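A protein chain is absent from this complex, but the other protein chains hold their places.
Coming up: chain A.
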Amino acid sequence: MFKSIFEQYSWDEVKESIYAKTAADVEQALHNQRRTLNDFAALISPAAAAYLQPMAEISQQRTLQRFGNTMQLYIPLYLSNECQNICTYCGFSLNNKIPRKTLSNAEILRETAVIKEMGYDHVLLVTGEAHQQVGLEYFKNALQLLRPHFSNISMEVQPMDEADYAALIPLGLHAVLVYQETYHQEDYRKHHPKGRKSSFDYRLETPDRLGRAGIHKMGLGVLIGLEDWRTDSFFTALHLQYLEKTYWQTRYSISFPRLRPFSGGLAPKVEMNDRELVQLICAYRLFNQEVELSISTRERESFRDHIIRLGITSMSAGSRTNPGGYATDHQSLEQFEISDERSAVAIAQMLKQKGYEPVWKDWDKVFG
């Protein structure tokens, strides 16, 4: 279990070692062909900021070799904003007095029709954490309803037990995204004072449960802004390395959500600027050629247009972050504000202009 590895590390010592990295450490990391976690630490360190150009060049070349001139496209489908958790940074938080909504079958199909019209074949189902309203039975029903319409279905919902995942995978669940939010235990507790999400350990062990259940793909990441992003990213990479070796049949993706404004909002404790986000994306690519790197519509247009050449392999477009946002209820509350408001067609056009093929379908339901 990852927990036993995690416990061998001290947040403060990891942080100190990252900030102590020198130019020589970065140059060594750039020179190495197979990079270690220590090299990753050098590449995310402040010392590596001066090496952004060579990092970007290597990242671009490695990404091109592995993924080609292609960009996967996906879209989130928010099923519910019900949530029993208090999370200091999220619009769905229990203490946020907003109208709550969970989509019915008819509403899900109405949303689906709009999403299909946009050209999407991969969909990411999103909910808050409300076991009564959106628990295992709701997800089973949603998968059965959506399976005929999509080649690939992912979920970003509350962590579940291994048996629950094992029950959903045969119904067409392909991938699960579960972000640790932060690997800083003390801050994690501060940001999740109430609800099931307050258990740091249960969340930390979720990828292990997913791996044992045999999920095809797992998405990892932290919410950038809660704590020191360099240290959090080191732990994400540590987690990734452990998972790849343990659950070797599973694919992995990393996302980089930066805290965005939302209703009832919390100001980020730590700001990550654009240069730093580029550095992090490149560092992941130099560390791991195979991991999928995803960027959402949280980021603004011009930044997304440039970042796609530097390591990103999948992106969302035309997203709505409120349940019913595509067809049913355009006014319901969003989880966070999106920055890139362009349509899927516009994004596809932009990709083509930059010499990339927008990939709408890269899986088939017959593969299980």
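Basically, a residue touches a chain if its C-beta (ideal position, glycine included) is under 8 Å from a C-beta of that chain, and two chains touch if they have at least 3 such contacts; residues count from 1.
By our rule, contacts and distances are computed from a predicted model.
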Q | Undepicted complex member, UniProt protein name, chosen from "MoxR-like ATPase", "Sulfurtransferase TusA family protein", "Thiazole synthase" or "Heterodisulfide oxidoreductase, CCG domain pair-containing subunit B" | A | "Thiazole synthase"
Q) Which of A:25, A:39, A:82 or A:121 touches the chain that is not shown? A) A:121
Q. Just one of A:156, A:205 or A:244 touches the chain that is missing; which is it?
A. A:244
Q) For chain A, which residues lie in contact with the unshown chain of the complex? A) 64-70, 121, 151, 244, 248-251, 290, 352, 355-357, 359, 361-364, 366-368
